[in-house]
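First up is the structure itself, then whatever we jot down about it.
As you look at this complex, bear in mind that one protein chain is not there, while each of the others sits in place.
Let's turn to subunit A:
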Amino acid sequence: MENKDIIAQLKAADLRGRGGADFPTHLKWQMFSETGASKKYIVANGSEGEPNVFKDVYILAKHPETLIAGLKIALDTFSGSEAIIFLRRDYYKKYKKKLEKLIGPWPITVFCEAGGYLSGEETVLCEEIEKNLPARPRVRPPFPGQFGIYGLPTLINNIETFYYVAKIAEGTYKKTRLYSISGKVPKQGVFELPVDWSISQILKETKNLPEFNYFVQVGGGASGDVLLSSETEQKVSGSSAIVVYDKDKTDPWVLMRTWIDFFMKENCDKCTPCREGSYRILEMVRDRKFDQKIIDDLFFVLENTSYCALGRSIPLPFKAAIKKLL
């Protein structure tokens, strides 16, 4: 079944990448359809390495057939393509067999990632599939859309994005997304709710709105922004996670320690600001004291000179925490 008008449908639905970058999916697909190559790759990115984000595994558990339907649409749209479902290790172990049964004869393979958080970075993902280990990000541009796995055009979308591609194609898309809610809430879990709802609206709807003095980290449990309860009238950014904290009972230094430990564990140590800068942040967090001049300098080089998005994203939660929690 040829499905050439899917790109127009994606545009009409205004679907945006659900990996966190929010890039319009139809543009990505349009550019990909214009790359001339006899062989292309399509990847469903299920690396899902950010703490407190667990929506991709929700799809793997509850709606794997919809994910595969989305991939089949992509395979039909782009001739000469084959697809890969790229999964973090535990997801791979748990869902490989189930997925393969659903895939049947379609040219879709299930791949187990080698690294951690950074494996979900698109160029690292390509390196891992090529088995260049330990994988580190590539220079961009060229972007994977033109020069991806083995130098071939590679379309990489989040698992949730493919899930909604299928929903759009079958006409059941209701402009929703999957919110991962965790932290100090009575009902942790994944909730499918409208894309344009505010944080407080979502918490309320899911019966998770705290009665205590709280703050949230949204978009991801490490790189996400910190918002006070007074700031929850806005939409959720990034990979749509909401983590709720009790403001009076949370030690911000302990929280920041979990973030910096995470970044140091997951970064690749390739570039100076991320490798050395994160270490110096760790030292200060450990000593529970920021030297304002030094922390400003470190944030400056992390944001402006890091090799990839991981390093560039480190200052955001710390800046917010310093301003709002200390």
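We take it that a contact is a pair of C-beta atoms (placed from the backbone, for glycine too) under 8 Å apart; a residue touches a chain by one contact, two chains touch by 3 or more; residues count from 1.
The rule we apply is simple: contacts and distances are computed from a predicted model.
K.L.:
What name does the UniProt record list for the absent chain among "Sugar ABC transporter ATP-binding protein", "Ferredoxin", "Dihydroorotase" or "Ribose transport system permease protein RbsC"?
P.N.:
Checked against "Sugar ABC transporter ATP-binding protein", "Ferredoxin", "Dihydroorotase" or "Ribose transport system permease protein RbsC": the hidden chain maps to "Ferredoxin".
K.L.:
Any idea which of A:57, A:203 or A:268 touches the chain not displayed?
P.N.:
In the complete complex, the chain left out is touched by residue A:268.
K.L.:
Identify the residue among A:117, A:147, A:215 or A:307 that touches the chain left out of the display.
P.N.:
Answer from the full complex: A:307 touches the omitted chain.
K.L.:
Looking at A:134, A:151 or A:194, which makes contact with the chain not pictured?
P.N.:
A:134
K.L.:
Among A:76, A:205, A:231 or A:297, which one touches the chain that has been omitted from the display?
P.N.:
A:297
K.L.:
Using the document's contact rule, name the residues of subunit A that touch the chain not shown here.
P.N.:
134, 139, 141, 264-265, 268-273, 275-277, 279-280, 297-298, 300-301, 303-307
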